[in-house]
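The complex appears here without one of its protein chains, the remainder shown in place.
And now, subunit A:
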Amino acid sequence: MASIHMSNEEFFTRLAELFDSRRNKGHGTVFLTQKRLTYAFDDETDFPPSAEKVSDDPLWDLHPPHPVPVLIRATDGASKEKRRDRKKDDKVKLSTIVQPDALDSFYVRYAEICKTGMSALKKRDRSKRKKVAKKKKAGGVDDGNKA
């Protein structure tokens, strides 16, 4: 089961590619999802607990015995039918499992990639005057921000 998911490193590079392809297209969507990993992909960890354990303690998930990995997914949100019409490559689906001890370092890099990837969002406005100028000549001001 674990082979479906990619390593954190690969996920980052593929996610950056996903953001890039969105940028090249000019429009589009990137979905990022995170949730607790709820199926046992490793026999060593007893998670999720068996049905008997759950019936004994319905709130078992509030205090798991070990920290639980987090599943991170990314997709371009294209439905398969839509893609089929365009005869382009398949829907992009990325997923990775972040182990609890790697969580903090993962999110540092994750934030970096998201920051660079989400370039179409509004840049910080210095003043209202500049806001007007920005709209008139968007290119020049953007260069100024980067420098």
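Here is the rule we use: a residue touches a chain if its C-beta (ideal position, glycine included) is under 8 Å from a C-beta of that chain, and two chains touch if they have at least 3 such contacts; residues count from 1.
Rule of thumb we're sticking to: contacts and distances are computed from a predicted model.
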According to its UniProt record, what is the protein name of the omitted chain, chosen from "SRP9 domain-containing protein", "Vacuolar protein-sorting-associated protein 36", "Pescadillo homolog" or "18S rRNA biogenesis protein"?
"SRP9 domain-containing protein"
Subunit A residues touching the omitted chain (full complex):
19, 22, 26-36, 38, 48, 61-70, 77, 98, 100, 103-104, 106-108, 110-111, 114-115, 117-124, 132, 135
